[in-house]
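For reference, the structure is listed below as structure tokens.
Shown here: the complex without one of its protein chains, the others still in place.
Up next, chain A:
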């Protein structure tokens, strides 16, 4: 019987990948550059012809771009459209998680391929293309107005489904978190972290950095505690340590370089944050742009740590609450921050708080 499959292609335009290797990003998502012939089939759209003309090259000379791909088997009698209908939601979830894993893995700008163009091709090279609102974004090439693009090394990819590559580990963490049912504060943190990748020019730097502040707030409960009757609270939970000490602790736990200096620097951003919230200065755009990359990198690290804690919280809420001497019903954000506080105040981190004892 004929072994028929269909493959989805999600080009990540501009991503730097100097290799012919094809490896696993995570789950069933592969990453690599298509073969020239595959790429030609993907390219043959009116927009690509325009692109080639603009670049003054033939279609054959357009260099293959790094793509995220998934492949599914088609049963006898199933068409490409049947396959798309059956698997498009699953593919969307896989690609969404692969994109988040890449963004959490390291710095560099990647645009969501669903906003550009993607396609499905069956083993007989029959192809169906889907265009997003920014399908033509690459036509004029990428000038200095674009942020620094993402760079991926072949060693970042995994070469076995049971492997333990750094990118694959992050993908697995996200998958497990999704399977656990999710948490609203994590969702807000993820959504806003991803919104910070909005194309500059369409969204101001002021707004892009505001997304990062919102992401961080969802995890750390804001930069200030509430003061009531001589005591400090994060929502309903009594706290002893302020924002700067807690963020320093997360960065230490993440092995972030120069955690103390970076925590002081993040704490100093509250001025910028308040100015953005109150619109009190006219020069915010330049300042926000200047601080953006460094701050995004800090939020990236905290977010990975927070997702990991959220997953642990899902199954070990009662045990963690017991260690922290809090009610298990408090929110994830409160429990996370209390855990950071306890880790700060206690030289020896209690067994079972961040890792299995």
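Convention: contacts are C-beta pairs under 8 Å (C-beta built on N, C-alpha and C of every residue); 3 or more make two chains touch, one makes a residue touch a chain; residues count from 1.
Keep this in mind: contacts and distances are computed from a predicted model.
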Answer for the undisplayed chain, UniProt naming, from "Aspartyl/glutamyl-tRNA(Asn/Gln) amidotransferase subunit C", "Urea ABC transporter permease subunit UrtC", "Apea-like HEPN domain-containing protein" or "Binding-protein-dependent transport systems inner membrane component", is "Apea-like HEPN domain-containing protein"
Can you tell me which of A:108, A:132 or A:222 touches the chain that was removed from the display? A:132
Given A:201, A:230 or A:257, the one touching the chain that is not displayed: A:201
Which of these touches the unseen chain: A:21, A:112 or A:267? A:112
Those residues of chain A which, in the complete complex, touch the missing chain: 46-47, 50, 54, 92, 112, 114-115, 130-137, 139-140, 182-184, 187-188, 191, 195, 197-199, 201-204, 207, 278-280
